[in-house]
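Mind looking over this structure? Questions follow.
For this view, one protein chain was removed and the others were kept in their places.
Right, subunit A next:
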Amino acid sequence: MQQGNASDTEVTWEDQQNINKFGRLNNRFHELEDEIKIAKETNENLEDASNELILTDEEVVRLQIGEVFAHVPKDDVESRIEQMKEVTSKNLEKLEEEKESIVAQMAELKKILYGKFKDSINLEED
């Protein structure tokens, strides 16, 4: 019996499409992991910023808008940070959801492809 011989199992167009889809999902998964990391960092930074704000007793805070630091009253900065925190956490949620759905789809495809090709295919991370 020949070991791991893919020529015994023919690769159909459907199989090729499944393999392609798995590749795409895998790439998107890695991209998402990076994006989620960045979003988490941004969230933490905003948390630290709002904590610092509470501690400071200055009335006017320098807030970075674009490339400059504008002098903005403390209350405005507070509400602005709240807004930014909301946006980032919603974004983070969306990214996490997408990641979960991709993981589920990849598990499905793994089942199908391993089912057909068994040893002849390797779908694990290197």
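Here, contacts are C-beta pairs under 8 Å (C-beta built on N, C-alpha and C of every residue); 3 or more make two chains touch, one makes a residue touch a chain; residues count from 1.
What we mean here is this: contacts and distances are computed from a predicted model.
Undergrad: Pick, from "Prefoldin subunit 3", "AP-2 complex subunit alpha", "COP9 signalosome complex subunit 3" or "Testis-expressed sequence 38 protein", the protein name that UniProt gives for the chain of this complex that is not shown.
TA: The record names the chain that does not appear here as "Prefoldin subunit 3".
Undergrad: Using the document's definition of touch, tell me which of A:54, A:68 or A:107 contacts the absent chain.
TA: From the options A:54, A:68 or A:107, the contact with the absent chain belongs to A:68.
Undergrad: Contacts of subunit A with the missing chain: which residues?
TA: 2, 5-8, 10-11, 13, 16, 19-20, 23-24, 27, 62, 65-71
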